[in-house]
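Every protein chain but one is kept in place in this view of the complex.
By letter and in written order, the chains are A and B; residue numbering begins at 1 in each of them.
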Amino acid sequence: MTKRHVEPIVWLLFSGGGVVASVFLPILIVLFGLAIPLGWVQPEYDHLHAVVSHWLTRLVFLGLVVLMLFHWAHRFRFTLDDGLQLRSFDRPIAVLCYGGALVGSMAALLIVLTI
Amino acid sequence: MADSIQMHVTRYSPGDPAPTVAVYEVPARKDWAILDGLNYIKDHVDGSLSYRWSCRMGICGSCGMNVEGEPELTCATFLTDYAPGPVRVEPLSNFPIVRDLVVDIEDFMEKLPRVKPWIIRDDDVTVIDGEYLQTPEELEEYKQFSNCINCMLCYAACPIYGLEPDFIGPAAIALAERYDLDSRDRGQRERLDVLIEKEGVWGCTFVGECTRVCPKHVDPAGAIQRYKLKAATENLRAFLLPRGAR
Partner (left out) sequence: MSAPVTYRQPVSRLWWLKKRTYVLFVMRELSSVFVAWFVVFLMMMVFAIGRGEESYQKFMDWAASPVIVVINVVALAFSLLHTVTWFALTPQAMVVRGPGSRQVRAMKEVRVAGQWVPAATVVRVGGRLPASVVIASQYVGLVAVSAFITWLVLR
């Protein structure tokens, strides 16, 4: 098989993103989307800063972001293709989706390197 | 129970601008399938009604049609389950209509051989040399996928096939997997070359409707997802170790 295929690779990223989203996202939304903003729990800023700055957190956070963004990109691309029947525009849709995921990944990289 | 039930049946003659619906009254016999209703119409009411059927026992795969919008084998679906009626009988979705309830299945006929659904080996073993040996365990690995009767209900249920006619489709991929998993087969690579293309497995978004409508419990959706994982890991290996031995 000498021909390079991109679909298997993006599908693996989509799958990996789906796995991490299924396991990590609910608790993250509960904690950071609801519990802390609404004051149900009040962790100290210094503690949060310490957790976030830890090299392992930075690494895991980057990994989660990249996988989940590509999960969104792949799934959303097919939702537009099939759900809205925009399959004839698949090329530009794919560029926007995977490109968006790439931009988000680079932003995440910058963030974990500079916090 | 009422003694008759209405069937709303699609009629179409080649060259008509669009299909129409004909209403027929058929006896509501408790033991009748939709197919018996259609046979009653053809025998006693309108001999011009055209439809496919053969074994009337759910093994030939000929009598697939949309009943109340759901792809069903009409020999395995009972008339009185739809009482008091009316019950809508239409040709299988996602296929062009040839006449009345008969659809053009050429597309599937072309796609199936593409995945090479037969044992592929390069040794010239013949019947005289004896039979291939296979343990019950090895048989279990692919047995479920071998139950496919090519009825194409899965193609009718698959929204992707309806939107993208190039998609190779559930039954073809399930049958490719059936042979890949067969211990007697050596043709994984040849099938992979076909299915790793864009219109192969990657168009599938795991809607799962194909598995839900399959009358033989083949689970084509499962076969496709397993095939994706196999194709992706194979592709990754090729990418990472292009020249290495495994």
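To be clear about the criterion, contacts are C-beta pairs under 8 Å (C-beta built on N, C-alpha and C of every residue); 3 or more make two chains touch, one makes a residue touch a chain.
Computed from a prediction, not measured in an experiment: that's the story for all the values here.
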item	value
Selected residue (touches chain absent from view) among B:P27, B:G58, B:P86 or B:G208	B:G208
In chain A, positions touching the absent partner	17-19, 21-34, 36-39, 41, 43, 45, 47-49, 51-53, 61, 64-65, 68-69, 71-72, 75-76, 78-79, 83-85, 104, 107-108, 111-112, 114-115
Chain B, residues in touch with the chain not shown (by the definition above)	12, 14-16, 18-19, 69, 91, 93-99, 104, 122, 135, 137-138, 140-141, 159, 162-163, 183, 186, 188-189, 205-209, 211-212, 219, 221-222, 225-226, 229, 237-238, 241-246
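In this section, only the chains that are shown with their structure count from here on.
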item	value
Distance between chain centroids, defined by C-alpha means - chain A, chain B (Å)	37
Interfacial residue positions of chain A with respect to chain B in the complex	1, 4-5, 7-9, 11-12, 15, 75, 78, 81-82, 85, 87
Residues of chain B defined as touching chain A within the complex	159-160, 163-164, 189, 192-193, 196-198, 202, 205, 228-229, 231-232, 234-236, 238-239
